[in-house]
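Every protein chain except one is present and positioned as in the full complex.
Right, chain A next:
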Amino acid sequence: MSKRKRPDSNAPSDSLTDHERLIYDVIRSNKQDMGIWTRDMKRELKVNLPDNIVTKSIKSLQNKSLIKEVVNIHNKGKKHLMAVEFEPSKEISGGAWYSEGSLDTEFIKVVKSQCLKQIIKLKVATLEGISDSIKRSGAFKVDLTKQQIEEIVRAVVLDNQIMEVKSNGSGEFTNIPVGKVCYKNVSKGGGGGEPKTGSSASVPCGVCPQINFCTPDGVISPKTCVYYTKWLDF
């Protein structure tokens, strides 16, 4: 008798070995978007499978595009396995700003730059205004959610490139309800990304990582200080 594939709405089109089926079921039955850590998955298997069988089965399932490996942002050593049809939750992947377990710094930089550009263009902008403006510009293939825009705008405030103000309903705030939070470009000082160097930071001691170990006559002292020597090297 030849083996015939049984029609099963949940079964994949390719055939799976018994071991692969076992592992695949455990992975799929787990919290779908959380996936399962490899070690936990081994524990949940009803039969004790040798490690090499498990590893071979996982590889096979991956090659058959049935499962995928997702890096856990909280612990990069812990690989999570999940069925391909699910997207990893923010808790595992880190969210829209993470890619393969690390911050997608290029993408973040681009979004920040776009937000800043729109704010400068609009002069005074609400979150909705920035979001609409970015959508209209077509700068991104995917639509960024309002929450994502808000997260980025808050980070640009922390970079001191824009400031948060409240509308007073008049002048440049006409058309914006009184009290609504808006954003404006910082005209001077922090503009350009670098904070203005303060008085304290313009001398070596002000930015010295060894200041707590420095004493007037100690091993580290103003007379022996290498940062001073470099600073005074005319």
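The criterion applied here is as follows: a residue touches a chain if its C-beta (ideal position, glycine included) is under 8 Å from a C-beta of that chain, and two chains touch if they have at least 3 such contacts; residues count from 1.
Note that in this section contacts and distances are computed from a predicted model.
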| item | value |
| --- | --- |
| Options "Alkyl transferase", "FAD-dependent oxidoreductase domain-containing protein 1", "Calcitonin receptor" or "DNA-directed RNA polymerase III subunit RPC3": UniProt name of the undisplayed chain | "DNA-directed RNA polymerase III subunit RPC3" |
| Sites on chain A contacted by the missing partner chain, in the whole complex | 73-74, 76, 94-95, 97, 102-103, 108, 151, 154-155, 158-160, 165, 171, 187-189, 194-203, 205-209, 211-212, 214, 216, 221-223, 225, 228, 231-232, 234 |
